[in-house]
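Excluded from the complex is one protein chain; the other protein chains are retained at their positions.
First chain written, first letter: the chains are A and B, and each begins at residue 1.
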Amino acid sequence: MFEQQLVNGLTLGVIYALIAVGYTMVYGVIELINFAHGEVYMLGAFFCVTFITALGMPFYVAIVAAMLCCALLGILLDVVAYRPLRNAPRLAALITAIGMSIFLQNLAMIIWGSRAKPFAQEAVPAYLAETALEWSGVHLTWLQIFILGVALVMMLGLYLIINKTRIGTAMRALAQNKTAAALMGINVNFVISFTFALGSAMGAVAGVLVAVYYNTLYPTMGYVAGVKAFASAVLGGIGSVPGAMVGGVVLGVAEALGAGYVSSLYRDGVAYAVLIAVIIFRPSGILGRAVVDKA
Amino acid sequence: MEPLLKVENVTKRFGGLMALAEVSFEVRPGEILGLIGPNGAGKTTMFNCIAGVYKPTSGDITFAGKDGVVRTNGLKPEKMTGLGIARTFQNIRLFGALSVLDNVRVARHCRTSSNFFGAVLRTRSQKEEEKAIIEESMRWLEFVGLAKHALDNATSLAYGNQRRLEIARALATGPKLIMLDEPAAGMNPRETRRLVDLIHAILDAGVTVVLIEHDMKLVMHICQRLAVLDHGVLIAEGVPEAVRADPQVIEAYLGRGAAHA
Partner (left out) sequence: MLAKLKPVLFVLAAAALAYPLMPFSNDYLLHVVTLVLVYMVLAMGLNILPGFCGLLDLGFVGFYGIGAYTSGLLTIHYGMSFWVIVPLACLNGALWGVLLGVPTLRLVGDYFAIVTFGFAELVVLFLTNEIWLTRGPLGLPGIEPVSFDFTWLNPDWYFELIGEVPYFYLAVAMVAFVWLVMRRIEDSRLGRAWFAIREDTLAAASCGVNILRYKVIAFAISAGIGALGGAFYARWSLFLSPDMFKFWESFLVLCMVVLGGLGNIAGALVGAVVLIVLGEGLREILPILGLAPETRFLAYGLIMVLIMRFKPAGFFPAIATASARNPLIKDLKKRLAGYASGEKSGTAA
């Protein structure tokens, strides 16, 4: 039982981690909590299903297409909503982010309806639903392996982009000091948009994976998942990419164990409680920097 | 004479950076002390340590305030204000959306006491207090020559007047010591002359003055004593003539290029 909860928690955790890196990267470069990121994740799932059902794309192609669309959406969000507010008070940017979140969520409701729908199961390769491993009562499906594998590959790719490429270096420079980075000839707006694109693509994958895993998608799914991913980012130390990954996994496991052993009613509460507790007692998170007001 | 403020072996580190190293000096009541030194010497850090914004890493700061001599390191800024140390900022920090009068009225906070219930019920004592706050605030605005602008918006003032308003705000907290961080920065010669008169008037009002200033002519002209910082170390302390002749001071300034001579 414990092992099964652990496996389920891990699966969920890597998905949180995928979403959380989007929050944390954006926060790293422009210190904005991009509330609309949860909606990008939700739209990733909807795009994927739409590509499969309306355009007849194969499953894997549809995932990539959804990633690209969400990357574009991320850039659009940045350019249209956030860029004009770069020098405005933080309050204005944060309120804009919430506004965009609510706007996108309701836009999805208008386009796809507000009821939950099943994922296009006929397009999903059948073997994913089968049990891949069974070991003393613990089931591990191919889908779970697929999720863990995809997450691992994406994390690795992200690590390489951030640490081994020119644009990754620029992102890190921007996170350190925006003005200095600009003086060094870094195209700040381009790098920020790139960050949004990268985070949004990862979020889109997470959306698809969740929709397949639970075989359901609905316009408000980004809300709770967004909060949990954000909690993961805070838990790991906001602004820290490895922190977001660790935070996601820790939260996923904590939630599965909490639901299994304490009370399933407060499953979502675990994330909020973790969020509040971390912010109060260790605002810098597991791997992050301090945030207490100096004045 | 008993010093008003005593700084003893104060050290302040930021991570690996030593911003202040074992700095000691004192401020005597009724004097104008100039805290000078090249850029990055640690002058503003010293101010922030005294004003309670930073806690010194080691060393002692004692202040002979209203309740006798108190060791003040680690006390919060609002507590320091309460004890009688007021300050202005290098980059002007006014309450931009408020009126000139309200800027000064806020400063009466630490000398007044009415609370939520007083505000809502408009008790007699609250009304008396509000009246006294206005009188006192207007007195200080008069003092710096901004009385006629009292109901204007603070940001509508000319630059030099914004600096004077900051001084009025600091004075309205009822200090024994006022610390001015580069009060003449950005002022034209006429505004600077008026500032000198104002600083003398502050002294006449019984408030001791410490100022950080880059304008050497101004400093030599009005300060009774100088303390010179360089790279976080106090390299000289004394009357302007002696400090000017000090070889270490000359090196600190002139060694960096003769521009300041």
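In this text, contacts are C-beta pairs under 8 Å (C-beta built on N, C-alpha and C of every residue); 3 or more make two chains touch, one makes a residue touch a chain.
Keep in mind that what you see is a predicted model, and the values were worked out from it rather than measured.
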From B:Thr44, B:Ser99, B:Thr192 or B:Gln248, residue that would touch the chain that is not displayed: B:Ser99
Residue touching the undisplayed chain, where the options are A:Met109, A:Ala132, A:Ile145 or A:Ile161: A:Met109
Selected residue (touches chain absent from view) among B:Leu198, B:Leu211, B:Ala227 or B:Val243: B:Leu198
Residues of chain B (touch criterion as defined above) contacting the omitted chain: 51, 53, 76-78, 81-82, 86-87, 89, 93-99, 101-102, 105-112, 114-116, 118-120, 122, 126, 129-131, 133-134, 138, 142-145, 147-148, 150-151, 164, 169-170, 173, 194, 197-198, 201
Contact footprint on chain A, counting only the chain that is left out: 31, 33, 81, 84-85, 88-96, 98-107, 109-110, 114, 223, 227, 230-231, 234, 263, 265-266, 268-269, 272-273, 275-276, 279-280, 283, 291-293, 295
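Keep in mind that, in the parts below, only the chains that are shown with their structure count from here on.
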Separation of chain A from chain B, taking each centre as the mean of its C-alpha atoms, in whole Å: 49
